[in-house]
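For this depiction, one protein chain was excluded, whereas all remaining protein chains were kept in their positions.
Letters A, B and C mark the chains as written, and numbering starts fresh at 1 in each.
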């Protein structure tokens, strides 16, 4: 896989323009970007979590979708975009009330479709809370 | 498939208790419940949609997830619950700015896992905007 | 969805050229072809089935894959082809030792990707043995 065409700051600017974070302190961010890999983090911040509270399925879905979007955009020239084509997601364990860490790997970057594998972890835990395979269509 | 063990009103009460609708006028509702089928509707209401606005991927995911949850709970005694095990979703077309209609079909209701097929439509359109296969684990 | 560009006989000739059936009596065939739907049949024939014998997972996969291929080729000009991009398959019940009947529906026929929903039944049974969502990339 060739080197990324955009920096983490350029990528996160696109993400936050599309989905303005309600609170900058808990905004999703990119911790590391390699040629075919990315590590992102969703801070818990000071969000008061009610007892039993945890990250919901739709939230985990949004994070996995964002990870694959960032990986795909990293390999498209600035200005180009991509739309979600499919998501397959396995819910493995209940997340802990800590930061969520996402490890993404770009398996294929094609003209028609990118394919990314995403693992979501509760920060510090060895076993993933969810796994997703996400395809994006460059437009 | 045997007849449902709960009424649409009982099911929707569980859904709204877990996800309180911000506006009752646009709350998701059950239009029809059969032995293995369900039709649900997400009203657009008076939500002012900006130009180009459309239902987001995470919103479509939430709706498909809710449809499969309702189909599964319909076949579990009142008081029992189920958690999402996996979701596979195909994004087919951009939704129109009208009500979203969901057609769900329960393909299997097992002790360990239910399997549902869900099609999402823009109300009045013949082609679906998304298809999902959702599995739920009764607990 | 527009009308098919090929007849069932033309389609099945492509399938049998790629996968020559070992025995013409048990060759997979097309029973019905509509604008966005197809019904195919895998005859059991005189195959001696050992006790407990049933159609294997890879066989069910091959059938679902063939159904989506036929649906996709039906909407591509003769001479064009398509390759499998992804398959998601739910195994629901053990097949009975009778003909396998497949009901396919084309959910989207795009330039880059077709998306098909496939249900597999033991002939005469009301509940499906497997469900698959298959995407094909036209080439």
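List of remarks:
Convention: a contact is a pair of C-beta atoms (placed from the backbone, for glycine too) under 8 Å apart; a residue touches a chain by one contact, two chains touch by 3 or more.
Here the structure is a predicted model, which is why all the values come from computation and not from measurement.
The chain not displayed here makes contact, within the full complex, with A, B, C. Residues of chain C in contact with the chain left out of this view: 57-58, 61-62, 65, 83-91. Counting the whole complex, the residues of chain A in touch with the unshown chain are 1, 88, 90, 92-93, 107-108, 115, 117, 119, 127-128, 131, 133, 135.
Against the chain not shown here, chain B presents residues 85-86, 88, 112-113, 135, 137.
Just so it is clear, only the chains that are shown with their structure count from here on.
Under the stated contact rule, the graph of chain-to-chain touches is complete, every pair of chains being in contact.
Both copies, chain A and chain C, contribute mostly matching positions to the interface they share, with over half of the numbers common to the two. When every chain is represented by the mean of its C-alpha atoms, the one lying closest to the mean of all protein C-alpha atoms is B.
Chain A maps onto chain B through a rotation of 180°, based on Cα atoms and reported in steps of 5. A separation of 35 Å divides the Cα centre of chain A from that of chain C.
Among all residues of chain A, those that touch two or more other chains are 85-86, 88.
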